[in-house]
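In this view, the complex is presented without one of its protein chains, the others remaining in place.
The chains carry the letters A and B, assigned in the order they are written, with residues numbered from 1 in each.
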Amino acid sequence: MSLLKTSNFISANDVTDINALVAKALDYKANPFRDKTLGAGKRIGCLFLNPSMRTRLSTQIAAQNLGMEPIVFNVGSEGWQLEFEDEAIMSGTTSEHVKDAAPIMGKYFDILAIRTFPSLANKEDDYSELYINQFIKYAGIPVLSLESATLHPLQSLTDVITIRETLNEKPETRNQKPKVVLTWAPHVKPLPQCVANSFSQWMNAWGEVDFVITHPEDYELDPKFTGNATILHNQDEALKDADYVYVKNWSTYTDYAKIYNNDPSWMLTLDKLALTNNAKVMHCLPVRRNVELSDEVLDSPNSIVTQEAGNRVWAAQAVLSEMLGQLSS
Amino acid sequence: MSLLKTSNFISANDVTDINALVAKALDYKANPFRDKTLGAGKRIGCLFLNPSMRTRLSTQIAAQNLGMEPIVFNVGSEGWQLEFEDEAIMSGTTSEHVKDAAPIMGKYFDILAIRTFPSLANKEDDYSELYINQFIKYAGIPVLSLESATLHPLQSLTDVITIRETLNEKPETRNQKPKVVLTWAPHVKPLPQCVANSFSQWMNAWGEVDFVITHPEDYELDPKFTGNATILHNQDEALKDADYVYVKNWSTYTDYAKIYNNDPSWMLTLDKLALTNNAKVMHCLPVRRNVELSDEVLDSPNSIVTQEAGNRVWAAQAVLSEMLGQLSS
Partner (left out) sequence: MSLLKTSNFISANDVTDINALVAKALDYKANPFRDKTLGAGKRIGCLFLNPSMRTRLSTQIAAQNLGMEPIVFNVGSEGWQLEFEDEAIMSGTTSEHVKDAAPIMGKYFDILAIRTFPSLANKEDDYSELYINQFIKYAGIPVLSLESATLHPLQSLTDVITIRETLNEKPETRNQKPKVVLTWAPHVKPLPQCVANSFSQWMNAWGEVDFVITHPEDYELDPKFTGNATILHNQDEALKDADYVYVKNWSTYTDYAKIYNNDPSWMLTLDKLALTNNAKVMHCLPVRRNVELSDEVLDSPNSIVTQEAGNRVWAAQAVLSEMLGQLSS
């Protein structure tokens, strides 16, 4: 039975059974080449409208492990800027409409993977997922999100995988739900809410953790993603007894894409970590050292950010495997 | 028997039998992997001195379908600017002469594919095809044009393929030559004449259509490409009873690379299309919507631009297959 509800992978809502998908990813981690011909003769186009390192590399590797041919295309620098607005009179700086570009991707590839950041200028466009939805509408082939305007599902699946595989290192939490805290951190520029939204969505969908979010006032996330999570504005209180701390900056959601308060005391330090239950520390990377987290935390054994980033391959491989399975069925 | 006269593929003049090459491409469309080991152990270098999307992707895919290894290199952004003038004293912004770079490509690759746009500054250099001819002169291996200063042969071969495969959808034109009209369209900046030159050259060389070109005065193309085509300055008259309308902007040729007149009434609209014999509408893409063609035309069933762009793969695959055949003979 497919672990995906639809042909696309855009959010936690596309997954039928998160635990089964996590198990599949960990199987691939144990044996990367077990399905090395599954994707033979299939091609995945990886379109980057924005920079990427881990996502770019892990997706290529995952595809190759499955015998697919990945082709990477940097839309802006190797091609040109795309237009996404319907009925646009294209006399400006955009050279091609997604209505024309996407169906051609559908001719060239079997699966289309896309990274497309939010504008951070137009909240309505961003939160309607205009860009990736236009690709889905016009490509005519399955679409895999490599991070979109509001979500980053392969990162979040990775995060669940990483929590799952490290749980047994924390025997004291084995027989109860681990406490997972998503904490806002300072940064130097306004960032998307994607990772925070997505992590919240997946923690809620997974349902196997006690999930707490902490951030300064004014940094509320979209409630459709935070759901029933406990939300606290007192970071120290939130961190108390945490088993996992996920650190991430985001800009404001309500008064969109602003930096209201950049209080350096929200940086995760060893003092803060001491409040937790010897918590493991996570971050999607890239991380601004000594701004978001201190060197001491990142270099401590509590940090599992490298393990987490390494798991990006297996998350991508599990999802691509499911998407390939749907193609042939 | 080879379908290419020489080891290079630069223009319609390099083809011995256009219909046979078209048939070969359509065979590959029906069975992409029929020659999947033909290029085993062969390598194609794809050098981009200018942006590209369809050409870049379709050439990589075509090479992979034939079992070749494509290696893509963005000359300007990943390397540095090349010098093309003989005897240049290289104390300026160019870092390497084509005389030195090209023979090395000849050591590294079996086939060299190059995209190199015109300067639109020096008509004599552009129309002598200085850049690609310097590569041909010095590389010492077969050269495949991915669009040069004055021509775009893989696009034009694609266009012939697309006309051929859609002809039977127009039974009313089956027993006579279909009327194909190349029409100038407005744009926002000065573009090369490549696609218009090349389409004209291929229509003339193919010889199986009634070929008409229409453009405002001052936009005459080089007569060596337009040949005996009927040239009209009245677009409405030209479009009458057309079976195919190929829409494209180009800048002036005579007084080189200028925009003399950018009359928006030359945009192809449904009203214009109504003058035709229910014509199929073609464009090489990227297209500026509501500048060159209206949304209504591009979104109508008359538009075959996606089918056309999809055929880029089979054009490239047919040509690469012939080039590989010559390598081993």
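The criterion applied here is as follows: a contact is a pair of C-beta atoms (placed from the backbone, for glycine too) under 8 Å apart; a residue touches a chain by one contact, two chains touch by 3 or more.
It should be emphasised that the depicted structure is a prediction, and the values quoted were computed from it without experimental measurement.
J.: Among A:40, A:188 or A:270, which one touches the chain that has been omitted from the display?
T.: A:188
J.: Out of B:32, B:45, B:142 or B:192, point to the residue that touches the absent chain in the complete complex.
T.: B:45
J.: Which listed residue, B:66, B:101, B:132 or B:297, touches the chain dropped from view?
T.: Reading the full complex, the residue touching the unseen chain is B:101.
J.: Given the full complex, what residues of chain A touch the hidden partner chain?
T.: For chain A, the residues touching the absent chain are 33, 48, 51-54, 56-58, 60-61, 64, 74, 77, 188, 285-291, 295, 298-299, 305-306, 309-310, 313.
J.: For chain B, which residues lie in contact with the unshown chain of the complex?
T.: 41, 43, 45, 69, 71, 73, 75, 77-80, 83, 87-92, 95-97, 99-101, 103-104, 107-108
In this text, only the chains that are shown with their structure count from here on.
J.: Taking the mean of the CA coordinates per chain, how far is chain A from chain B in Å?
T.: Centre separation, chain A to chain B: 40 Å.
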